[in-house]
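Only a single protein chain was left out; the remaining protein chains are all shown in position.
After this line comes chain A, so read on.
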Amino acid sequence: MRHDDTRPDDDGVGSGGSGPARRRGAPPGAGTEPAVRRGDPRTRSGRAADPVLRAVGLSRTYGRGESTVWAVDALDLDVPAGQTLAVTGPSGCGKSTLLQLFGGLDRPTDGEVWLGGRRIDHLGEQALARLRRRAVGFVFQAFHLMDELTAAENVELPALLAGASPRAARRRAADLLDRVGLTDRARHLPAKLSGGQRQRVAIARALVNEPLVVLADEPTGNLDSAATHEVLRLFDELRAGGQTLVMVTHDERVAATADRVVSMRDGMLADDTRLDDGVGSGGSGGGPRRSGASSELGALLGWEG
């Protein structure tokens, strides 16, 4: 996935400048420079790994006075490098708002957002747009592919916008479409693809600039169970490769595939559960899953003796 093309608009926050070797097979965080060291004075405290994403006292309100809606309410959250995090909670609890704040698509009313060790909530529009392009990959429920572009062109587009050469963009798109199992559909328009295939194209597109984090809002919301299965398998591969991923979902079965699940209520965190045995923190999220006999499944069958 490492590419030799130059990155003209690299602003030092995108993954380009900081230890992308992390994604190449080996356990993330092992022997490589943490991707998020620079910029944030708080990250020099000597902890093992610094968060890729951090919310500090984060709030986003809509409206004023009596009718103020606290979509996100003084929320603190760290997402370590390599972690896959699921955000769940009832409709209207602020999940999408949180994701938009994390991705620089929206600005907080109060508090801070840190991405890759850099505070982003008060960046100017241009810097923010550049940052989104380079450091964040978005996946949406409704796919948001360009109808008039082929699958491959959809994947290439963000690479071109980030300054990659057409040749490099093409090569990266081909790699990624291969990775999501759609090489034979590369020249199809979205209309000719199933929902599951469209979402896999959207995931390839989200990955094309090797983002620090992939943010996915209800990525399986429009998919049936077979297509959901494919997307989850893909996410699991990303997880194993050390990709930091935050997904919003109301499907518990989707959330259960993450390393960690937080649930929100009224703009606040109501619960925080580790599903990866809680081994270490930060960069250890990409290690192999616990394997072998599953005690919990045995207990479900009632065969635990």
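The working rule: a residue touches a chain if its C-beta (ideal position, glycine included) is under 8 Å from a C-beta of that chain, and two chains touch if they have at least 3 such contacts; residues count from 1.
Note that contacts and distances are computed from a predicted model.
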By UniProt, of "3-isopropylmalate dehydratase small subunit", "Inositol transport system ATP-binding protein", "Electron transfer flavoprotein subunit beta" or "PadR family transcriptional regulator", the chain left out is "PadR family transcriptional regulator"
Could you pull out which residues of chain A are in touch with the chain that's been left out? 90, 225-226, 229, 232-233, 236, 251-253, 255-257, 261, 270-271, 273, 275, 289, 294, 296-297, 299-300, 302
